[in-house]
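One structure, as structure tokens, below. Some questions next.
Of the protein chains in this complex, one is absent; all others appear in place.
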Amino acid sequence: MKSITECLRKPWPYWVGGVLLGILNVMLLAVTGTAWQITSSFLLWAGGILEKFGLQPFKWDYFNYIMPEYKSIIANHNVFINQFSILNIGVIVGSLIATLLASEFKFKKIKGIKHAVFALIGGIMMGYGSRLTNGCTVGSFFDGIPSFSLHAWVFWIFVVLGAMAGTKILMKFLL
Amino acid sequence: MISNEMEALIQQRQQKDEKKKKSQIPYAAAALIAAAILCLFFWKSNHIYAVYWVIGIGFGIALRYSRFCFAGAFRDPFLLGNTRLLRGLLIALMISTVGFAVIQNGYLKNNTIDYTNIPGCVTSVGLHTIIGAFIFGIGMTIAGGCASGVLMRMGEGHALPLFALLGFLIGTTLGAKDYPFWYDKIIKKASTIYFPEYMDLKVVVIIQLIILMCLYRLAVWYEEKR
Partner (left out) sequence: MEVRDLDCLYEACPIPMIKAIKELRTMNSEDILVLHSDQSCVGVIVKEWGQENNYEVKVTEMENGEWQIFIQKP
């Protein structure tokens, strides 16, 4: 019994993760025709929330330029429950299951306001940047490289440069 | 070899600090059952939703168990001299390259090239890519992870990624609102470079695999050099 719990707690080597992510990514595209995306769902949720406040974000020009899949989701009023939301919630649930199997789950609070503000600003920057690149590290880069599109290689170079700049900022303010 | 002093210290600490660690496997089982029930529910309402659900869960488990982090793959080589995550990423990219090529090959046999409809992500490249990726890179580092990392850490019970998520909601909205500005100034003049338009797909695949493998070798050499 003990050896099973030990087994469930051991982290997997990086190459196992790489193999699985690669296979799952391909399976997703092959079976559904949709490439893995994360931030698309966030935009739809945000739009859905704004709609509840009386705004009409889905009439913005943005939705005319991008992604035919958005159009049918918006037309059917599925902004909260759609393939992208299900993928995202699935990732959270999968991580939860894996954490519980390893008995490593714990509610972890926030250390301080400074950390929360940095996370918030970081999220805003990521959200904004992802609209320019038509996706985040997953939707634009991870799917873009195997799609043989140059944009993903450019993304790679500049996201690394951004990470370097971000690290300098981090060391200055949060260390 | 761990020194005796360290061994002794660890034992001392464990006696003092190690709280009763309860096994959470029953909760895991409950979560798995709930996920399976939801899966059936999705299957009933729209078959394909069940596929997204299962694959999403698969991504979550794979990310968490292998401690995968895109932000780390980009950041750790220069911050810590560690290319483990980068190498994992390269492996994932190599496998995806082959898989996507097969899928795109099937698509291209029967369709003309239309960038929005090609399976995968084929989009324009230009100054907007540079700016967007750079901003994303900064944001990802100060938030502690990218979008996948945020989801993964929420599953672990962290409260901090919730702020990053809120940031995502705000940021994507602002980005969408501002999009016409970027489109007029940069994006509408930008071209899309889709390699199979210039070379046979098979050649592109081989060249890309060679490049990725060279990057892998480079990553191994870089880590050993440090």
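We call the chains A and B, going by the order they appear; numbering starts again at 1 in every chain.
By our rule, a residue touches a chain if its C-beta (ideal position, glycine included) is under 8 Å from a C-beta of that chain, and two chains touch if they have at least 3 such contacts.
Source: prediction; values computed, not measured.
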Message: For the chain left out of this view, which of A:I49, A:I110 or A:M164 touches it?
response: A:I110
Message: Can you tell me which of B:K22, B:H47 or B:K109 touches the chain that was removed from the display?
response: B:K22
- prompt: For chain A, which residues lie in contact with the unshown chain of the complex?
  reply: 9, 11, 99, 103-106, 108-111, 115, 119, 167, 170-171, 174-175
Field: Residues belonging to chain B that touch the chain removed from view
entry: 1-3, 5-6, 9-10, 13-14, 17-19, 21-22, 24, 64, 67, 69, 71-72, 75-76, 79-82, 84, 143-145, 156-158, 160, 223, 226
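The criterion applied here is as follows: only the chains that are shown with their structure count from here on.
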Field: Averaged-CA centre spacing for the pair chain B and chain A, given as whole angstrom
entry: 7
Task: Using the touch definition up top, name the residues of chain A that touch chain B in the complex.
output: 5, 8, 11-36, 38-39, 42-43, 45-47, 49-50, 57, 60-63, 65, 67-68, 83, 86-111, 115-152, 154-167, 169-170, 174
Chain A-touching residues of chain B, taken from the complex the two chains share: 21-25, 27-28, 31-32, 35, 42, 48-49, 51-68, 70-71, 74-75, 78-79, 84-85, 87-101, 103-104, 116-125, 128-144, 146-148, 150-161, 163-180, 182-183, 192-196, 201, 204, 208
